[in-house]
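For this view, one protein chain was removed and the others were kept in their places.
This part shows subunit A:
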Amino acid sequence: MAVITYRQALHDTLREEMLRDEDVFLIGEEIGVFEGSYKITAGLLKEFGEKRVRDTPIAEEGFVGAAVGAAMLGLRPVVELMTINFSLIALDQIVNHAAKIYGMFGGQTSVPMVLRTPGGGGQQLGATHSQNIELYYAFVPGLKVVAPSTPADAKALLLASIRDDDPVLFLENLSLYNTKGEVPDVVEPAEIGKAKVTREGTDITVIGYSRMAMVAQQVAEELHAEEGINAEVVDLRSLRPLDRQTIVDSVRKTGCAVVAEDDWLTYGIGAEIAASISDGAFDYLDAPVRRVAAAEVPLPYAKPLERAALPSAESLTTAIHQTLDAVGRRR
């Protein structure tokens, strides 16, 4: 068991999968000579050559579409989109083509492609480079959307995504790349569509994904150490398919829930989870489901403004306190 960064886990997995399967190749902007904007692909061009580590022009619709076409013929492209913000330029190829080709041709060909892309705010990148727009993709049947929060999960989910026969949007978060965690020597591919209870508890359920799953875990540990609150934490890991059952089972146990998400509140992923809890655990609820989400503004550049706009450990702690107060469970 080694302790490595999220970045290293992604890099190692790409390399191992390329060694394992000739059909796996990398394609994207600046992934070769530049070694990746976030250095996930460092050294891979040197090791595998231009055929398998393919630098592209700045033309997202063109190269994402080319990856879809190559995947239709059985190759396994792993696309790096420099940031999820640029995926909007390739939206037609992702939503109209990658997601639909298996269905609209009656299952005759699938699109075994992975779109790796970082998102998230907190780096003072301004409105167009700080978005959490995973919802746009999680909305679409035919796509799979995964969002690992730990190095071990990054590896398990990337293995699963590369070996999956469908298009998978693999969501990374800029603030996670340098986080460290234990990764077993042998990692099995994760089961896409399964959430994980990362902390067992009885007082309240806290649900998050990607960065906010990490924040939820930290907050839960702190609340336990400092106040004796025993929170259960659910890391969604997969936004489509969504594991409603694990969420509902947890809320049936604890009787209340807070959802933590980096995206905007209105119509957000938290809204879907709150609705699922209402559908599956209404009779068990002792308080309304609270949602912690980003302020509904284009994310500002100035540091104090950006900090105020994003959910944090503090805002999540406040929401948990408020919910526990409402059910009279705060000690």
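To be clear about the criterion, a residue touches a chain if its C-beta (ideal position, glycine included) is under 8 Å from a C-beta of that chain, and two chains touch if they have at least 3 such contacts; residues count from 1.
To be clear about the criterion, contacts and distances are computed from a predicted model.
Missing from the rendering is one chain, named in UniProt as "Pyruvate dehydrogenase E1 component subunit alpha" (options: "sulfate adenylyltransferase", "Pyruvate dehydrogenase E1 component subunit alpha", "Sugar ABC transporter permease" or "Sigma-70 family RNA polymerase sigma factor"). Looking at A:M72, A:I204 or A:V234, the residue that reaches the missing chain in the full complex is A:M72.
Of the options A:H11, A:H97, A:K155 or A:R211, the residue whose C-beta touches the omitted chain is A:H97.
From the set A:G107, A:G228, A:P304 or A:G328, the residue in touch with the chain omitted from the display is A:G107, counting the whole complex. Among A:V248, A:A274 or A:L316, only A:V248 touches the chain left out of the display.
Considering the full assembly, A:V64 is the residue among A:V64, A:A152, A:C256 or A:I269 that touches the omitted chain. By the touch rule set out above, subunit A reaches the unshown chain at residues 25, 51, 56-57, 59, 61-75, 92-93, 96-97, 101-110, 112, 141-142, 144, 164-166, 191-194, 238, 241-245, 248, 275-276, 279-280.
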